[in-house]
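Structure below; questions to follow.
Apart from one protein chain that is not included, each protein chain of the complex appears where it belongs.
We just call them A and B in the order they show up, numbering each chain from 1.
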Amino acid sequence: MSSGNLAREEQKLAYKLLIPAFLILITIAVYPLGQVFYTSFTDKTFATGREASFIGLENYKTLLSVTIKELPPVVDENTGEQKIGEDGQPVFERPIRVLPRRPELYRPVFEFSFFSNRFVVGAINPDFLTAVWNTIIFTVFSVFFETLIGLGIALVVNSEFKGRGAMRAVMLVPWAVITVVSARMWEWMFEPTRTGFFNMIFERMGVGDGNFSFLTTTELQLPSLIAVDVWKTTPFMALLILAGLQLIPNELYEAARVDGANKVKQFFSITLPLLKPSLAVALVFRTLDALRVFDIFQVLLSQKRYSMASYNYFQLIQARKMGLASAVGVIIFIVIFIFAVTYIKMLGVDTDE
Amino acid sequence: MSRESADLIKKTLFYLVLLVIVFYLLFPFYWAVNSSLKTEPQLSMTPATFVPRDPETGNLDFHFGNYKQVFSDAQFMRGLVNSTIVATCTTFLALLAGSFAAFALGKLRFKGKQPSLYIILAMTMFPQVTVLTGLYAVINTLNMGARLSMIITYLLFTLPFTTWVLTSFFSELPIEIMQSAQVDGATPFQTFRMILLPLTAPALVTTGLLSFIQAWNEYLFALTFTAIDVKARTVPVAIQLFSGEFARQEPFGAIMAAAVIVTIPIVVLVLVFQKKIVAGLTAGAVKG
Partner (left out) sequence: MRKSLVLALLLSMILVVSGSVFAEKAEITIAGGSVGQELELTKEAAQMYMEEHPDVKVNVLDTPDLATDRLGLYLQFLEAESPKVDVYQVDVIWPGDLAEHFLDLYNYGAKDMVDDHFQAIVENNTVDGRLVAMPWFTDAGLLYYRQDLLDKYGYDVPQTWQEFERTAKAIQEGERAAGNQDFYGYVWQGDAYEGLTCNALEFIYSNGGGTIVSPDKKITINNEKAIEAIDMASDWVGYISPPGVTGLAEESARKIWEAGNAAFMRNWPYAYPLGNVEGSAIKGKYDVAPLPAGDSGKSAATLGGWNLAVSKYSEHPEVAADFALFMAGPKVQKLRAVKGSFNPTIKSLYQDEEVLEASPFFGSLYEVFTNAVARPSTATAPRYNEVSRLFFQAVHSVLTDEMEARTAIEYLELDLVDLLGYEIGEPRQP
């Protein structure tokens, strides 16, 4: 057989092997995904007989429009100087007086100072922009900690010791607790009184008076959620990394030991490089899940603070803005795509030769 | 310091680290167990107690009423069966289609490899709620039963996962193994079945386990697809439909009891598969 023939055979086999996956994909994915893309360009209302009309990029414009306006200082009429507030800070005009109202109402997202001038960033849809921000912060921190702790656990479990089998089962427990229930479980531990575990233990340790409101205090919300997610999904990371570790041939370590490389050196010269592909895949799926995070935001923060997906959910179910919700879906899609491609390129695990 | 005492310190430290890990992983679950053994008045005690205690006297006071309620809930027991069927079938299909695809993507040369990978990943890049309406329409058109609907639609997130993970593992394996097999006259498919699959058994088991749990935990699709077909409801739906005696009352203790009951079979499953993982490892060691 000529090599060209062989290559053609290989190619044919590859396509044949891909048939089942693509068949499934065509049956269940093409229509729903296509529908989301299409709907995102319309003003469709969910569950209504009214005809939807095509509105182009209007939904995207609503979601992403941002403006920056300077806040003029408030002048004291008696002195002609800028007013000083009770807190000793100079007083500026309220954003509501400055931000445009027509054709769309812009609401403040945040304010910042620059050379003693005060600016406000406004958006038509501040909830969505903060949802994007929340989700990205959530993703970066939770994926970082999950990878770190997951790697640590995997390395520990990968060594020989008694009770390793039981340990592997223990590892799975957080991941196995049904997601909707685990969110409720944590909500219960976060109760703002001493019926909640954290308030009880903090108070006992002399921190606070048992009245921390973890889920309504702005500074505590995201850290609490990140803690929940890290607990819940570290096992996912650990198991994938563990499986990757087990594929590394022992001979490599033996050879390194003969060469006198210590454990740390072995880790950086053998383990980490060889772990790259499995780590990359684990990271891709973790990040993808974190960017779509829904359950814990819905249960723990509901409408106090949104993730992209929970914003999407409430827009669809409560406001029934299916067009807008689809546009949110597409934006999530794009963000995830960017993350996925970046990982693959950064970690250099492109499978194309 | 003698070598032995150094070893001892090392060992102690190691087990200490292990203990910390076990505590971290299990404590929240312990809190669920603790809560599941409490009655409603016990649950609302301040400060919360580490073990169920009587609100008046402070003596140990365990209650199994929550477990009784869960076990007498026919829908929940049926849910266990449904969840097992659905998660097993989905995992099996995802592993089957996924390992085929992964073999092609990880080990064979062909045009359009990278696009295929990304297209498969794209299946799972939308939030579930966005695609739900479209999926529901597909299911109504194809007139699939509730269980089949769940099995098929769960592939939306399990298939990309298995495909990608297995692809990375397959591409890890040295190319020489395949070449030597080809020299021996094996077809690529035989190479796949006889050499690659056994070698990657641990990866297969891990991937299978992770996607099994993912399917097992899914709620939103299941709620919608089984809304009419009550008999097909899975565990998460059954738990969400748990109810107190009166409207609005949340039977928190029973929910925790159900969480405990549902988690245990999975742990047992892992312990059973343990042997497989080990077997897969040694098999790989012999052949590699």
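The rule we apply is simple: contacts are C-beta pairs under 8 Å (C-beta built on N, C-alpha and C of every residue); 3 or more make two chains touch, one makes a residue touch a chain.
Remember, it's a predicted structure, so these values are computed and weren't measured experimentally.
For the chain that does not appear, the touching partners among the shown chains are A, B. Interface note for the absent chain: among A:73, A:165 or A:192, the touching residue is A:192. For the chain left out of this panel, the touching residue among A:48, A:89 or A:250 is A:48. Looking at B:85, B:223 or B:267, the residue that reaches the missing chain in the full complex is B:223.
Contact with the chain that does not appear here is found for just one residue of B:122, B:241 or B:267, B:241.
Residue B:133 is the one among B:66, B:116 or B:133 that touches the chain not shown. One chain of the complex is left out; on subunit A, the residues touching it are 45-49, 94, 96, 101, 104-105, 107, 191-195, 209-213, 215-216, 218, 302-304, 314, 316-320. Touching residues on subunit B toward the chain that is not drawn are 39-47, 55, 132-133, 136-137, 140, 223-224, 227-228, 230, 240-241, 243-250, 252.
Criterion: only the chains that are shown with their structure count from here on.
Residue ranges of subunit B in contact with subunit A, taken from their complex: 14-15, 17-18, 21-22, 24-26, 28-29, 31-32, 35, 43-48, 93, 96-98, 100-101, 103-106, 108-111, 113-114, 116-135, 137-138, 142, 152-153, 155-156, 159, 161, 163-165, 167-169, 171-173, 188-189, 200, 202-203, 206-207, 209-210, 213, 216-217, 219, 235-236, 239-240, 252, 255-256, 258-259, 262-263, 266-267, 270-271, 274, 277, 281, 285, 288. For subunit A in complex with subunit B, the touching residues are 7, 9-11, 13-15, 17-18, 20-21, 24-25, 27-29, 31-36, 46, 152-153, 156, 159, 161, 165-182, 184-186, 188-189, 193-197, 200, 203-204, 210, 231, 234-236, 239-240, 242-244, 246-247, 249-250, 274, 277-278, 280-282, 284-285, 288, 292, 294-295, 308-309, 312-313, 316-317, 322, 325-326, 328-329, 332-333, 336-337, 340-341, 349-353.
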